[in-house]
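Only a single protein chain was left out; the remaining protein chains are all shown in position.
Letters A, B and C mark the chains as written, and numbering starts fresh at 1 in each.
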Amino acid sequence: MDVLASGIGEFRKPDPDGYREYVRTHKERRLVSKVMSEHDAISRFVEDGDYLAYDQNVAVRGPTSLFREIIRQRKKDLWIAAKFTWSDASLLVAGGCVSKIDVGWMATGRLINEAIRKGELKLIDWTNGALAYRHLAGSLGVSFLPMRYLVGTDTFTQSGAKVIEDPFTSQPICLVPALYPDVAIIHVQQCDIYGDARVLGAGVAPMEIAMSSKKLIISTEEIIDHEAIRRQPQRTTIPYYFVDAVVVAPFGCYPGSTPGLYGADIEHWMQFGAAEMQGKTDEYLENWVFSVASHEEMLDKRVGAAKLLKLRQAETVREGYYE
Amino acid sequence: MDVLASGIGEFRKPDPDGYREYVRTHKERRLVSKVMSEHDAISRFVEDGDYLAYDQNVAVRGPTSLFREIIRQRKKDLWIAAKFTWSDASLLVAGGCVSKIDVGWMATGRLINEAIRKGELKLIDWTNGALAYRHLAGSLGVSFLPMRYLVGTDTFTQSGAKVIEDPFTSQPICLVPALYPDVAIIHVQQCDIYGDARVLGAGVAPMEIAMSSKKLIISTEEIIDHEAIRRQPQRTTIPYYFVDAVVVAPFGCYPGSTPGLYGADIEHWMQFGAAEMQGKTDEYLENWVFSVASHEEMLDKRVGAAKLLKLRQAETVREGYYE
Amino acid sequence: MSEQLTFTDVEANICTIAGMIEEDKLYFVQMAGAPLMAVLLAKYMSAPGVGYVVEEGAVAPSPSFPLPRMMVGASRSHYRAVGWYGMNIVDSHAALGFMDYGLLACLQIDKFGNFNSTFIGGTYEQPERRFGGAGGATEIASQCWRTLLMTKLQSRKFVNKVDFVSSPGYLDGTPGARERAGLPANTGPYKVITQEAVFDFHEETHQMRLIAMMPWVTEEEVLSKMEFEPLIADKVERMTLPTEEQLTIIRTEIDPGGLTVSRGEWFTIDRDTDKRVT
Partner (left out) sequence: MSEQLTFTDVEANICTIAGMIEEDKLYFVQMAGAPLMAVLLAKYMSAPGVGYVVEEGAVAPSPSFPLPRMMVGASRSHYRAVGWYGMNIVDSHAALGFMDYGLLACLQIDKFGNFNSTFIGGTYEQPERRFGGAGGATEIASQCWRTLLMTKLQSRKFVNKVDFVSSPGYLDGTPGARERAGLPANTGPYKVITQEAVFDFHEETHQMRLIAMMPWVTEEEVLSKMEFEPLIADKVERMTLPTEEQLTIIRTEIDPGGLTVSRGEWFTIDRDTDKRVT
């Protein structure tokens, strides 16, 4: 193989056959209920050192209740893919959970900068699209995919991509290694007890991430009947056999928004931003994560019914999602 | 590039940059009506010598009214991809339209065998999945994709695939060249005047074919309002800017079925099969293609209202398609 | 006169395979015809919850019986699936190792389970009889963990050398041959099912091995219907005959038009003796 250039970034060596072996022995093929608490889902399926993937549109439809549970359980040494995200990476860094980030785009600030300075955090640069495409490669069961960009940049140099001579066109072509995360967490609007899940609206790469991750936790705004899934099969984003856990989490991406259901709590983001700037994220975490036992308790004791109603009312669009 | 093995089959050299140039100068970006007759669509967008792609599930949702128009206009020397198809290839061979077939699966009989014997027809073997995957490669704008099968077979040898040493795993990996058809014809249930099209139900690769084909003709059971498309964006299989022509064709895949709308006319298939066995396909074509000016006239004069009603009644499922 | 049971070779295959279907496994089933009917018979009778996918992208459908005559891709065969996708998606599910079993028919097979669905006789360029092509069989036989192959026991089908290797078995049979070619590890043909005999493959040599026969046939009869000589298991089991109930369901619910099951060789079996009458 004539490799014309190689990035120097660290990456997990793609191992399609290893993924297959895991699937063969670990994944449930029967229709059995996978509903469990966020506590059980995170403690059973997220391990220290795991590569963790998730899907969201910046602050929209992100699995934030599960991020908080990961912090609550003090998971360590996670490697995450922050593509087209918001302050989730900062939040997880504040919680001491993350040691490596594959970067597409994320909000950065004091926490990220300090963690880099202290040598506690390593960033590996890719792009949003390159990370989504690496998930696509994983979802196709292969070890790499060719693509038409990334080359010519320092981003390429810091990534784990390669350039080869295309055997069909003889031109240089960029190859990115497939990403097979250990575990993915994805928030959806609707899911049945078996894991058949519907993402309503545009999403970065929920299906690709679901397919390429060894373990998959779905958090859902509501459980819908299995027969409802079967009545409209074309709406199913993720079929049951990819899913290991289903967590019921209304307002599960608070303070982010879920299209068709509720708006974002911008004041909350500002509160987090202020805490970060003032070096007070420990207080923030104590208040929003550690001092409450669950997402449900956080909603009840910290957010409150009035705010939740206001956020519901702030979402004026149901068309295309629920209509 | 260390190429470990290469198939000997002929294939169009993938040319992503050539495709891009075509798109840049030829494709309409504005929302303009593309509704036209089947005659105009085929005469404007299908040229002798074109590589023609289409999508169907064996005899389901195939663009048969457009196949008949291609025969009626005596198009020549087409190269087609027959993946997961039915007797369409035989029909086009009977019409003298086809000189090469990339084979996934197709019904074969006297017509195909005779055309091969006479040297009028060349088959190049792939598989259903390999052809769908070659369309996927085209839809991603790249020149090839890696995949985990085809190797170890004579099918590989007769195809245009290659084996290289995977630069990420060091194992042998099969690469298939992207397929960028000159023109594709796709039948859908619903489409607006601009080409925003909905395929209702499972389909082999309608989106991939639409994206990878330079020219695209949609035939549709009905025109729906553009605002209806915008009210449910997640149901749009193909957005307008890929589409060059929209042909209104109720019962457009007769004698095949369209899910949610009408069943197949099995007697018609048997009639075609009998004509083929008896060497009477010229009579068949005269009756069903040449002696009628259009699909509409064929439905009216050859099929008849009673049969159409019967086929509508034979389709008992609307759930998941229209409900 | 004792009671008799009458069925075709295809019906026998469908019933035998239906008896092998495991409810906690996922199946990737070829297009239509006998393989699909086998899984549907199991779903109807013994394994209602079993999940299967078909090439055109329907995942775990619950077809409404009786099935339509031309059922591939039709609404009743995709009825109440949990997902409707496309071919690239379900092929990827197989690539990812989710499909425990592939279920396929073939025209010709060799002792290592390599099989042909492309042409018979002549050359590739000028075949005597050209068939439909590899279809989806290659992706299924390459990517599912185990492949169940269905064919008829005839010497022109069990051959020393297939006219064309459309889809891979164990290739040349040597250890690791599939992996060396680039196929996913630890996959391959698992059983070959015919109307009168069932075969598996030896763990090391990967040669086809006779493991079960219908009650009315002898080893010699089986071998007389094969061009190559298979291994013979230490103990060759007796296959179970189709039941009346199975046959009734096939004929009324699974293939009411009889397009698939009414063709081929007919068997009439005396139920007292399990011997073939005609």
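The rule we apply is simple: a residue touches a chain if its C-beta (ideal position, glycine included) is under 8 Å from a C-beta of that chain, and two chains touch if they have at least 3 such contacts.
Keep in mind it's a predicted model, so treat the numbers as computed, not measured.
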item: Which displayed chains the hidden chain touches across the whole complex; value: A, B
item: Per the touch definition above, residue among B:74, B:230 or B:280 touching the missing chain; value: B:230
item: Option from A:127, A:219 or A:281 whose C-beta touches the chain left out; value: A:127
item: Hidden partner chain, touching residue among A:23, A:60, A:142 or A:292; value: A:60
item: Touch residues of chain A, complete complex, unshown partner; value: 56-61, 82, 84, 103-108, 112-113, 116-117, 123, 125-130, 132-133, 136, 147-155, 158, 163, 171-174, 201-208, 257, 259-260, 263-264, 266, 269, 315-317, 319-321
item: Absent-chain interface as seen on chain B, which is shown; value: 16-17, 19-24, 27, 29-31, 139-142, 196, 211-212, 227, 229-231, 233-234, 236, 239-242
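Here, only the chains that are shown with their structure count from here on.
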item: Best-connected chain pair, where connection means C-beta pairs in contact; value: B-C
item: Most centrally placed chain - per-chain CA mean versus overall CA mean; value: B
item: Intercentroid distance (Cα basis), chain B paired with chain A, Å; value: 37
item: Computed distance of Cα centres, chain C from chain B, in Å; value: 29
item: Chain B residues counted as touching two or more neighbouring chains; value: 147-148, 173, 201-202, 319-320
item: Residues within chain C bordering two or more other chains; value: 58, 78, 80-81, 84, 88, 95, 143, 184
